[in-house]
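All protein chains of the complex are present and in place, except for one that has been dropped.
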Amino acid sequence: MKIALTLNVNGRDHPVQVEARRTLADAIREECGLTGTHLGCEHGVCGACTILLDGEPVRSCLMFAVQAAGRRVRTVEGLAEGEKLHPLQRAFIEHHGLQCGYCTPGFLMLATGALERNPDIGDAELLEVLSANLCRCTGYKNIVTAVRAAAGEMRLRR
Amino acid sequence: MRANYIGQSVQRLEDLPLVTGRGRFAGDVSFPNQVHMRVVRSGHAHGRIRSVDVTRARAAPGVVAAWTAADVAGLRRIALREGPDARLEPYLQPVLAGERVRYVGEPVAVVFAEDPYLAEDAADLVGVEVEELPAVLDAHEPPSEFAPGRSTEPLVLRKGFGDVEAAFRAAHAVVELDLSIGRHSGVPLETRGAIACYDAARDLIRMYGAAKVPHRTRDGIAHVLDRDPATVHLHEGHVGGGFGVRGEVYPEDVLVCLGALRLARPVKWIEDRYENLIATNHSRQQRHRVRAAVDAGGRLLAIDDAFFHDQGAYPRTHGARVVDLTAAMLLGPYHVPAYRIAGHYRLTNKTPAATYRAPGRYEGSFVRERLMDAIALRLGLDRVEVRRRNLIPKTALPYRRELDAIGDEVVLDSGDYGGLLDKALEGVGWQKLQKDLKRRRAAGETVGAGIAMYLEKSGLGPRDGAHVTVDHTGGVEVVTGSASLGQGVETVMAQICADALGVDYRRVRVIHGQTDRIPKGIGAHASRATVMTGSAVHVAATSVRRKAIEAAAALMRVPADTLDIIDGRVVRKDSPDAISMDLGEVARSQASAPDAPGLSAEGWFESDHMNYPYGVHVAVVKVDRETGGVNVERFLIAYDVGRAVNPMLVEGQLAGGFAQGLGGALLEEFEYDGRGQPLSVTFADYLLPTASETPLVDVILSEDAPSPLNPLGLKGAGEGGITAVGAAVAAAIDDAIGIPGAVTRLPVTPMRLKEILDRANTPPRPVETGRGSG
Partner (left out) sequence: MKPARFEYHAPKTVESAVALLAEVAPREGRVLAGGQSLVPAMALRLAMPGHLVDINGVAGLDRVRVEARELVIDACVRHAAFHRQVVGGPLGALLSHVVRHIAHYPIRIRGTFCGSLAHADPASEWCLVAATLGARMTARSVRGTRVLTAADFFQGPMATALAADELLAEARLPLLPADARFGFHEFSRRAGDFAVAMSLATFRIGNGVMTGVRLGIGGVEGSPRRIGAAEAMLEGQRPSSTVLRAAADQVARTVEPLDDARYAAGYRRDLARVLARRALESAAA
């Protein structure tokens, strides 16, 4: 039995019809066609599915699509403004913060949420936040560098 | 050739789609009218199948088909990649288990449904009745019966040279160790996946989601389905990490293709993480009973090793490769006059194992470096000094080891092992480090440092080819048979091509992983892409450059040797601002050339020897004696890559490999209970290091020993980050707790370390047999 609802993703409304058990991650990927949000484990540990829900990072594999009705969802596809990349996106490229790229959208959204909430975040707290997501390729070093660099730029812009 | 790009840490070409969420990983590929496949897997580690009932599944909502072994009875078994091996043929896994199940996770049936949720619902309705048999879980217990007349030890692989017995008789001292490496594996963040479509109009199966070795996989699938390989095309999109475990030919790949063929609808299969942990290749689990004979100065006279390799339930397409590499590479960078090694390839009722980053070398380095530390202890020598004394000197290279490694003669091509050791010691500040640790220990901290040296191997041949074309706009396309696993292969090939040809690397488009664009390819594995594909690209691009200059010389009516290509323009060397032609013009001019129209060339590179990069790992750890917890405070990798095309990418590979090595040293393990039930089935059980556990690794990148075996002097970098992490961390823990030789098993979990500490605190019982102390 399907439920009709509207998902607001990156500022656009997507009317969808889904079973209650359809996860938010699957609905974003399939019904909304935004495949940038990735499934790494589907049990809430790896963070590859991280999106922003009303500005806060959450694991979209741990929510059902029906729960996101009336909420603002932001995914990696919504970070850039047209051709203009978000400072985090540029920093990841500049500092080689990605290799296979599978964990990257999750890290970008996690970092966006954390930095938008607190651009002055300290190193220790930043490391704690970044420990929320798993990466298997980079050893984290360049991810940390990239996020710090982007934080610097976002502070200046403020 | 001007090195504008080689040696530069230019930004990657791959990144834009990946940071904007526009990647095309297997899960992102969909076709109209597709069905979703779900595999039903054995819940028993060992048993006779009594029945597999798909009646209820077939009747479930949205189900299009459900198959058991009977439905795929005609299929061949998945073949070994390097050719038949009579010793292993009788043990090959069927695509779906029919008579026996041999590991939890083995495919037993398959369901096709309209969406993955329904497919999983239906799969739960498949009834599998198994008469349970005892599970074989120990690779070093005496072999048992796999099938009537077939033991669980299909082969013992032996290598060696010199007179080992004489060496042990003449030895000043003998050290003997029993060492184990735990079962763990690559576990990429993207699980496996494949999507197949059958184009009936052209009798063509197209499969998406290929990785690592698309041409080999194509051949493997075609073989099972009894089709001409030319009727199977594999396409690689974005790949979320490989590490050796993706790109195997698995039963699921065959089933996806067969499904597309029989159901006349595209078939999509995406593995979930639970499946990934029990059905994607495991690796690493070995137990070594090793001894070394040394002289009074601590120099190795002989190494004698018998090891037991836990292969799991079936051979994989690599056959005995991991055992071979373990045996071939165990000696590392040391001079060893006599050697004997026997690798027992043992089947058990666990998930089958195969290659994982630095296969055989992570294991062998742990063994070798524990030996070196044991020798240092026995003779009262400094751990660094004992290694230095045993290193093959620079002047002795090229150095032939009387061994072969997977069929290639082992000739260490170039290296300055002592020189890199010096760089590592200086880079980490070894002397000061020892003083600091001493001071901290006096203040009550349990801290220590460990060092390990290793050889890696790269550039596996025998050959690779590339095709370079300049189009009429001056854009360059490079078609390779290589594969991307996320390592930056496009960027590296573009840099090499750009330098050889004389263009901006951003104008070079690199094709990889498409079996219909180039007939042969050996993909990306064994750290071969930069060396083999890179060399082939260099050869091809150099040919194109020569053709372009010759054509331009004719058109400009000047001698060819007065011309150069700079930034995509053919210019006069002595007056670059004078009349010139851009490459697009040259290409257009060749469009109607009589023999080979267009501006393009093929290039091949052959190599019958691998080459040998090498490195040093240094670990600094802090131990919590009361809990057994270990924190790796610092880690340094010194690595000689011969020549770095893109230093930033090389360092990225080393940092990533390090994190995986750390996981294998402290956190990651596939554990089983007494009935062969896997215990590590989610990311809550199988622990991957997070940023908190992974120190920011220091990398010293060295280019002291370019390889003489290829035109650019390249060696590979894909594996050197992981190789000796287990060894270095173990040595550091020993040093911290003050019990040399304490760590004999990886991973060093807190509970195991606590046991070691508790045993050490318990007063020892009197020794009964006088075998010598220490």
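Read from first to last, the chains carry the letters A and B; within each, the first residue is number 1.
In this section, a residue touches a chain if its C-beta (ideal position, glycine included) is under 8 Å from a C-beta of that chain, and two chains touch if they have at least 3 such contacts.
Computed from a predicted structure; not experimentally measured.
Undergrad: Of the chains you can see, which ones touch the chain that is left out?
TA: Checking the complete complex, the chain left out touches A, B.
Undergrad: Consider the whole complex, including the chain that is not shown, and state which of A:C61, A:L79 or A:V144 touches that chain.
TA: Checking the options A:C61, A:L79 or A:V144, the one contacting the hidden chain is A:C61.
Undergrad: Looking at A:V73, A:L88 or A:V129, which makes contact with the chain not pictured?
TA: Here the residue in touch with the unshown chain is A:V129.
Undergrad: Mind pulling the subunit B residues that touch the left-out chain?
TA: Residues 116-117, 120-121, 124, 272-274, 626-627, 629, 667, 671, 673, 679, 682, 684, 687, 689-690, 692-693, 750-751, 754-755 of subunit B touch the chain that is not shown.
Undergrad: For subunit A, enumerate the residues touching the unshown chain of the complex.
TA: 1, 3, 19-21, 23, 26, 42-44, 47, 50, 53, 56-59, 61-64, 66-67, 110, 113-114, 128-129, 131-132
The rule we apply is simple: only the chains that are shown with their structure count from here on.
Undergrad: Compute the distance, rounded to whole Å, between the mean C-alpha positions of subunit A and subunit B.
TA: 29
Undergrad: Of all residues in subunit A, which touch subunit B in the complex?
TA: Spelled out, the residues of subunit A in touch with subunit B are 19, 21-22, 29, 34-43, 45-46, 48, 75-77, 79-80, 85, 89, 92-94, 96, 98-105, 108, 127-128, 130-144.
Undergrad: Would you pull the subunit B residues touching subunit A in the complex into a rising list?
TA: 9, 11-12, 14-23, 25, 27-28, 117, 186-191, 238-241, 243, 270, 272-273, 485-488, 648-649, 652, 655-660, 682-684, 688, 690-692, 694, 696-697, 721
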